[in-house]
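The structure is given below, and queries will be raised subsequently.
With one protein chain removed, the remaining protein chains of the complex are shown where they sit.
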Amino acid sequence: MKVLTKAATAGALLALMAGTSVLAQETIKIGVLVPTTGSEATYGQDMANAVTIAQAEINKAGGVLGKQLSMVVGDDACDPQQSVNAATKLVSQGVVAVVGGYCSGATLPTLKIFGDAKIPFVITAANSTKLIPANPGNAFMINSTGDDQATKAVEFLGAKGIKSIAIVNEGDAYSQDLATLTQKSWEAAGNKVVDFETVNKGEQDYSAIVTAIKAANPDAVFWTAYYADGGLLIRQLRQSGYQGVIAVGDGSNSTKLFDIAGKAAEGVFAFSNPTAEFLPAAKDFTATYNSQFGTAPGPYAPLTYDGMELIADTMAKAKSTDGAALITALKATDSPGWLAGAIKFTDKNTLARSNFIVLVGKDGAWARADQ
Amino acid sequence: MTPRDTASDRLRDRIAARFESPALRWGGIGLILVLMAVLPAALGQYATVIMTNALLYVVLALGLNVVVGFAGLLDLGYAAFFAVGAYTIGILTLDFGVNFWLALPVAVLAAAIAGVIIGGPTLRLRSDYLAIVTLGFGEIVRFSARNLAITGKASGLSGIGQPWLFGWHIATPTDFYFVFCALAILAVVVSLRLENSRLGRAWLYVRHDEDVAEAMGINRVAVKLAAYVTGAIFAAIGGAFFAANLGAISPESFSFTQSVLILMAVILGGMGKIPGVILGAFIVILGPELLRNLGELRLMVFAVMLLLIMLFRPSGIWPKRGVRS
Partner (left out) sequence: MSVFDIISHQLVNGLVLGSFYALVALGYTMIFGVIKLLNFAHGDLYMVGGFLGFLSLSAVASVVGSDWPGIFIAMFLSMIAVGCIGVVIERVAYHPMLAAPRLSILITALAVSLVLQNTVLSLTGGQYTAFKTDLGFGGINLGSLFISYNQMVLVATSGVLMIALHLFVTRTQFGRAMRAVSIDMDMSQLLGINVPVIIAVTFFIGSALAAAAGTMAGAYYGSIWYFMGFLIGLKAFTAAVIGGIGSIPGAMLGGLILGLLEAFGTQIPFIGSEWKDVFSFAVLILVLVLKPTGLLGKSEQERM
């Protein structure tokens, strides 16, 4: 009896040390690779929160294969070197699948690590097209890629009767990729890119570029990078009297754009992956998120929630937690999805449909522009 | 002894003095080698990867130490040479299909040439101007890597293959750990030899008093250039294996912050002192891993440490050895 108590105490202690529940031996570990420190920490934390909600719901409904799910967060700090460390740590902690991936640059070198370990990786935010050729076959992107966004941008601006555009990027992997892709498909559609500019992050003064843009006189300006500098550019464009259309990519889909650009952001179009406020299926999720974390879900929360659900669902269907079996099962996914719509993959493991929507700045907030 | 010496200094000195005995010193070195050899098996893959990173920093910090510690030149753009090494390997192996071992000497040569190009005209400048010039050079290299098609623009290069060595495919993290062990040992040996060489003494003179050194017949600029190029070569070798290890490189890995971190490794431990620099490299890499929850405060802690060390212990954490007068 005494021995038993001792063993139980030791087990409980061990479980506590591992930071999981008493049933530690019985759980299936899922890795969450997101930046929880650094400049992108807000997004990473948001994604981790979404996984927390999904995990709790799955466990409440009885878990998967008779076991509970537990999550292990790896902080990639949006930095390629740190992400390698974090990914290796996840592998050595025995996770059976990984969900997450926010910064494309930091996600890229981890593909090989999870690939070598035969661990499926569901990427829920990072969407640079550079990830596709680097994928050893174990990664699945449930966010639409830069290609889809460029296509959407060309479609939408074309439908507005716009003939000439200026494209401005910030010189980082994500925005340069989107800028080049848009330039290609815009020109392929027989239109003109009259100005292509690169600014530096945190530069503040974009007046010289604004003058160059005004001199080229495009019908529209497309900013492909993040809200922080985008807000400044939009403000300076409008201050200088530019009257044309301004559109921004999904990296600028933040209400903070309105804080920085002020009134200048009214009427700005944004291409965006589906966010919770525009997803009818995400009502309960939004409520849960709000009550649990005291704030509204961020831009990648629904997709990340779906990523976790997808992993659980696939494990249940494959009746296995074996990496190779899961990868095969994921390839065959044909699911109506959870919050953000149907999931089905192309032969390159990218989402088979484009999930981009168009928003417009209205009274200091985003509203749907394409409905 | 300087008046700042404390009881702890004396204790460290005494411990250090113990290691003057050859038997103990060789025993110590043997022990370290054995520990290095068994580490991957004993601590698992995660620790191996972190240690690989620390060993890379040992190589880089020892290289920068030649410039800052030996020759007394402040270089704020050291990551540029690291980038030259990494990108040369990436471009040659990916675009031209060159074998890694053939590309390696080219990478070293490229970094040496870069060192001569930037060092040649600027090493005559005042030391603070030189610091700014190196900073500017570092940024020029990073911006160029970001803008040029051949360096893969902002996304960088990926899919860099891993080298074979006499039938051994260097592929797993453990393989690379052993490669970096060898590189770090090589860097330590070369640094020790350099320190005690004719050139090493010339650096010492130039560092202490340029004018006197010149009066003694030392060619000031040539000696500084030698330090600069040596440092560049260390960085290029580190960069080459870094590229092969990660398989993907991008301009973010070669930012100003990277240069500052390497410089911190040199200064925290004690610039000019080889064991101190090694200690510094381990602090810079292992510190944040051990204190994961520090998160954002990581650089802050280092910056405060750097400031305190400069103000209260300019010779670094490692004890002063043999300074007895």
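Points to keep in mind about this one:
Chains: A and B, in written order; residue numbering restarts at 1 for each.
To be clear about the criterion, contacts are C-beta pairs under 8 Å (C-beta built on N, C-alpha and C of every residue); 3 or more make two chains touch, one makes a residue touch a chain.
All values reported here derive from a predicted model rather than from experimental measurement.
Considering the whole complex, the residue from B:I170, B:L297 or B:I317 that touches the absent chain is B:L297. From the options A:K29, A:K130, A:K152 or A:R238, the residue with contact to the chain not on display is A:R238. Checked against the full complex, the candidates A:M141, A:I260, A:I343 or A:L359 give a single residue touching the omitted chain, namely A:I260. Along chain B, the points of touch with the absent chain fall at residues 68, 72-74, 76, 121-122, 125-129, 131-133, 135-137, 139-140, 143-144, 146-147, 210-211, 256, 260, 263, 267, 296-297, 299-300, 302-304, 306-307, 310-311, 314.
Interface residues of chain A facing the missing partner chain: 38-39, 41-42, 171, 196-200, 202-205, 207-212, 214-215, 217, 228, 231-232, 235-236, 238-241, 256, 259-262.
Note that only the chains that are shown with their structure count from here on.
Chain B has its Cα centroid 36 Å from the Cα centroid of chain A. Touching chain B in their complex are the following residues of chain A: 36-38, 41, 75, 79-81, 84-85, 88-89, 91-93, 104-105, 108-109, 112, 116, 128, 130, 133-134, 171-173, 175-177, 198. Residues 44-46, 49-50, 53, 146-147, 153-156, 158-159, 172-173, 246-248, 250, 252-253, 289, 292, 295-296, 298 of chain B touch chain A in their complex.
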